[in-house]
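As you look at this complex, bear in mind that one protein chain is not there, while each of the others sits in place.
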Amino acid sequence: MPQPIQFLPPKQDVLSRRATIIDDLRGLLPADCVIHEARELVPFETDAFISYRRMPLAVVLPRTTSQVAAVMKYCHRYGIPVVPRGAGTSLSGGAIPQEDAVVLGLSRMSRIIEIDYANRTATVQAGVTNLSISEAVAVDGFFYAPDPSSQLACTIGGNIGMNSGGAHCLKYGVTTNNLLGVKLVLVDGQVIELGGKHLDAAGYDLLGLVCGSEGQLGIVTEATVRLIAKPEGARPVLFGFSTSEEAGACVADIIAAGIIPVAIEFMDKPAIEICEAFAKAGYPLDVGALLIVEVEGSEAEMDATLENIVEIARRHQVMTVRECQSATEAALIWKGRKSAFGATGRIADYICMDGTVPLGKLSYVLKKTSEIIDRFGLRVANVFHAGDGNMHPLILFNANDPEEAMKAEEAGNEILKLCVDAGGCLTGEHGVGIEKRDLMRHQYTPAELSQQMAVRAAFDEGWILNPSKVFPLEGRG
Amino acid sequence: MQTSFTPEQLEDPHVAESEKILRRCVHCGFCTATCPTYVTLGNELDSPRGRIYLIKDMLENGRAADEEVATHIDRCLSCLSCVTTCPSGVDYMHLVDHARVHIENTYRRPLIDRLIRSLLAAVLPYPARFRTALTLAKFGRPFAPLLKQVKALRPLAAMLYLAPQSAPVRQETVMRGAQPIRGIRRGRVAILSGCAQSVLDPGINSATIRLLARFGIEVILPEGEGCCGALVHHMGREEEALDFARRNVDVWTREIDNKSLDAIIITASGCGTTIKDYGHMLRLDPAYAEKAARVSALASDITEYLSTLDLPRQEQRRLNVAYHSACSMQHGQKITLAPKLLLKNAGFTVRDPAEGHLCCGSAGTYNILQPDISAELKARKVKNIEATKPDVIATGNIGCMTQIGSGTAIPIVHTVELLDWAYGGEKPAKLTFAKEPAKH
């Protein structure tokens, strides 16, 4: 029987000074910015990775960078761990606190500071939601490209922490490719600015390092991101196949043909049923697997690209091809896809994997995944970004059955190891968090982990920032 | 998500139901984004996910409600925006209903809070008392700024501010019983007279009756019905709410048994949401469960019912209508397209304000009990509506009309008033007095 994931043991000296710490924090911030009553702390004990929960010492909700800096300076001085939190939508437990930690919530820093069309940039506070950037510029024909499924709720700060991707990253890249600058509060409260409206770094690419660092290098309070002109049109098309293997092979062939659609999303039968139940998007229910392929550009361009894709799909015995007829229909198709994880809650609890594999290995990994799941006597729904090999098997289980919950975790670990062994990685866009921390040793050698931790130490020698995450607890030196 | 209730706890059908609801939540956090209080306050405790967690913790531990829990649950508008957003289908409405009852039963509020709530519960559902109160409010209004200074008394100030300066004291009284129709009878419906709306704006139901009569629908106003119970229901006063519900169920059942009804028409979507829920509210009452379910099944918003009548397309009239979808309409009853299609079909140009999913802050007695948050939401709503440069605002709920109307100079009317006008009725009085619509 595997053991549940461990957190760092709480620092006793911090716990014993709890009352003082709360008093001090209330001195640093307005009263309504510090949450400390036990009852009120409970809702902060976890994020969207609800298998694990820890009560925090306190929660602070600052409104300005200088308030964030004041909190960091204080916590650094007294060695109090800090766990940053955006909207708490992490699927890897990136925002789960620990008993001796102050949760630093950025939800109140939710202002769009500047939209600069001449330079195609938006500068926003870290607590701004991903979608609200695109919404703010849509009327002028622009959008912000990375679109994680939780884009309605997740914050840009969290996106930077996890280097979030999304369905449309196949063409436009992930967060790191669309991020131009940040305002970063360092562990000791110093505020620095990395990047800006210009391209590339003057020195080391610290911006690239911070992006995806899971809140371990500093607290991002502001970000400047790249805006892109919206294409003339975009059209998602549904391709139904009899088996997952056929669909997977079709994806590989589309890419091999040099066609790069904006998005290629995959759903297997259970996932189709789940999503259709919520979104009523008209997904075909009589197929074994579904691809949502989105093309964009002018009508002629879309037609030309689609023609090529349809031809490839026919070689894989495509059962149905359905082009959507209206913007409303397109929106529903995406709504269904983007709600897939949540909608799974209708039928079971789940944990969501995030391994990425080379495209040529998609079919193989899908097959192996179902073997693993069968062996554990569990069920799985697959819904993921096929175009870039980023898989999301949703392992279904009953959270009120502890034995089954552990089985699900175990099966998940095997699937992730499979992804690494197939030449991929543990996580494509959700981050390591607490969930995959102990699997890091499967992907990296001790020297490699030490090197990463050493670089981490250049920012946070004392393991103050989100300390239980990313790196295995043993061998931290 | 995981829950931990003992088998004994689950013997309580209310707890059992809440447990089932909680199991559906996967804590994905999508609901936070569309929650009006979360976007206003930025604190997860004032979001659906935070409240679900607070409720879970309270119920699992079988604990009495305390000040913290009450504070955050009280701040919930019950707008149900989260229910629309939730991919996993968490029935937040019944969960928060249960929590409100639990709070009412186990938590002793501060004296002033209790007094204000009792006052509201004793006045608002009763048209005669409410009318008197409005008259008195005119005299009380000069004291409002003074009351506003004291935090605990702010709800009183809010009440005085909300009371219309000139309450339409008893105009256009509609006679009880069946109303005359024109032409061949195509249907027979009952209409809810209800409580506050009949005092604040009796013109809405008059317009409804005229409009329906014109299309051959016989409308009856049965004796004995009254407040639907929503006002007290949202304060957690369950027994009072159920009493209101039983009384209305009795009245309508009599009509159904007598001559049968095609529908029970409701012109205030806030009431509609509750009446459609009678079946659930009374499910544990063997004497009423079945009757209540029948009533709920017949309950229909006026726009839902009108959509079934296939009204003729009318000529374009150059009038921009900003349609404000009440939360009880779009989230509570999931009626989103019907009102707009009716208006378009009737010749109006319909505009959709931005952030249409956000509540205007009215939410029953919310604008009285939570005046600060309510005021912020009102300002945000009015800004979004005014940005569409409308000639008139249309909505389907009296609460929203009062709330939004107190924040803008643009006339606000009930959707059905515009429809009545478009199909041969009088131009709504509010439009007659407003400036002439701009030519486009």
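By written order: A and B. Residues from 1 in each chain.
Operating definition for what follows: contacts are C-beta pairs under 8 Å (C-beta built on N, C-alpha and C of every residue); 3 or more make two chains touch, one makes a residue touch a chain.
Simple rule for what comes next: contacts and distances are computed from a predicted model.
Trainee: Can you pick, from "Glycolate oxidase FAD binding subunit", "FMN reductase", "ABC transporter permease" or "GDYXXLXY domain-containing protein", the UniProt protein name of the chain not displayed?
Mentor: From the choices "Glycolate oxidase FAD binding subunit", "FMN reductase", "ABC transporter permease" or "GDYXXLXY domain-containing protein", the unshown chain carries the UniProt name "Glycolate oxidase FAD binding subunit".
Trainee: Touched by the hidden chain, which of the shown chains?
Mentor: Across all of the complex, the chain we cannot see touches A.
Trainee: Pick out which of A:186, A:333 or A:348 touches the chain that's been left out of the picture.
Mentor: The one listed residue touching the chain not shown is A:186.
Trainee: Touching the hidden chain in the complete assembly: which of A:73, A:230, A:269 or A:476 does that?
Mentor: Touches the omitted chain: A:230.
Trainee: Among the options A:105, A:165 or A:412, which residue touches the chain absent from this view?
Mentor: Touching the chain that is not displayed is residue A:165.
Trainee: Out of A:43, A:270, A:336 or A:389, which touches the unshown chain?
Mentor: Hidden-chain contact among the options goes to A:389.
Trainee: Just to verify: which one of A:9, A:79 or A:141 makes contact with the chain not shown?
Mentor: A:141
Trainee: When the complex is taken as a whole, what residues of chain A touch the one chain not shown?
Mentor: Its contact residues with the unshown chain are 116-121, 140-142, 162-163, 165, 169-170, 173-174, 176-177, 186, 190, 192-194, 196-206, 208-209, 211-213, 229-232, 252, 255-256, 258, 260, 297-298, 300-301, 304-305, 356-360, 385, 388-390, 423-432, 436, 440, 443-445, 447-449, 451-452, 454-459, 470-471.
Rule of thumb we're sticking to: only the chains that are shown with their structure count from here on.
Trainee: Give, as an integer number of Å, the spacing between the C-alpha centres of chain B and chain A.
Mentor: So the centroids are 38 Å from each other.
Trainee: Could you please specify the touching residues of chain B with respect to chain A in the complex?
Mentor: Where chain B meets chain A, its residues are 1-3, 23-34, 38-39, 42-45, 49-50, 53-54, 57, 66, 68-69, 72, 85-90.
Trainee: Using the touch definition from the top, list the residues of chain A that touch chain B in their complex.
Mentor: Contacts found on chain A: 35, 37, 39-40, 42-44, 46-48, 50, 61, 87-89, 105, 107-108, 110, 127, 129, 131, 150, 152-154, 278, 339-346, 349-350, 399-400, 405.
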